[in-house]
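Structure first, commentary second.
Here the complex is missing one protein chain, while the rest keep their positions.
Coming up: subunit A.
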Amino acid sequence: MEINRPDGRTPNQLRPLACSRSVLHRAHGSASWAQGETKVLAAVYGPKAGTKKNENPEKASIEVIWKPKTGQIGKAERESEMILKKTLESICIRTIYPNTTTSIIVQVVHDDGALLPCAINAACAALVDAGIPLKHLAVAVCCSVTDSGGIILDPTKHEEENMKAFAYLVFPNAIVTVLPERSLQVSGESIAHGIITSVTQGAMSVDDYLHCLDRGRAASARLSEFLRKNIEPKPTSEASKAG
């Protein structure tokens, strides 16, 4: 199916990715993540002692603070905070530092579509930078469904507004391990095929959603490769400078 995109991308093509780590000096870990024009900066502070009220003190708790580009935070930002918090909670190994709180501050630099996936990727890179123990990484991607039923990946704001529906999907990245591949599969599907988070907007058929999942999985493999490349330990010369 031929879909013309204003920026000349193919339906499966993501925008150029950019990720840099340790961009802030005072934070325990930080990262900036850009997908085309959309850019998000994330900082991690913690683990700090104590958990907030109503949180389980037997586990490390995670606090997300969302800072929009302009203005006050509203319902939409509160929802993003909650989704981000629950997504990150599911990838952190929370039993290692019980009764602590890790704060993640997400600053939106520019929103040009697929903001929440971009924020999740940024937060994930920042958590790695801060050395918070994680089970696996999370990679987020936005798939949108056109009126004719075609699917395009990583839409810009303009495309997002004109689409019938879109889905933000978060997948775990494929684990590199010496264990045989079979042992990592759950009922015939690899772990990287399960969804951690899914948020959709707009009406679509169930089949469209399943197509989105397929496309998202393929894209998440590319994204996780990029993320993995960026979080590899830095060359020793830089490490000694940081020390």
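As a working rule, a contact is a pair of C-beta atoms (placed from the backbone, for glycine too) under 8 Å apart; a residue touches a chain by one contact, two chains touch by 3 or more; residues count from 1.
By our rule, contacts and distances are computed from a predicted model.
Of the names listed as "tRNA-splicing endonuclease subunit Sen15 domain-containing protein", "Propionyl-CoA carboxylase alpha chain, mitochondrial", "Ribosomal RNA-processing protein 43" or "Tad3 protein", the one that matches the UniProt record for the absent chain is "Ribosomal RNA-processing protein 43". Looking at A:27, A:128, A:165 or A:227, the residue that reaches the missing chain in the full complex is A:165.
From the options A:31, A:114, A:204 or A:227, the residue with contact to the chain not on display is A:204. Listed here are the subunit A residues that touch the chain not shown: 54, 74-76, 78-79, 82-83, 85-90, 165, 167, 170, 172, 186-187, 189, 191, 193-206, 208-210, 213.
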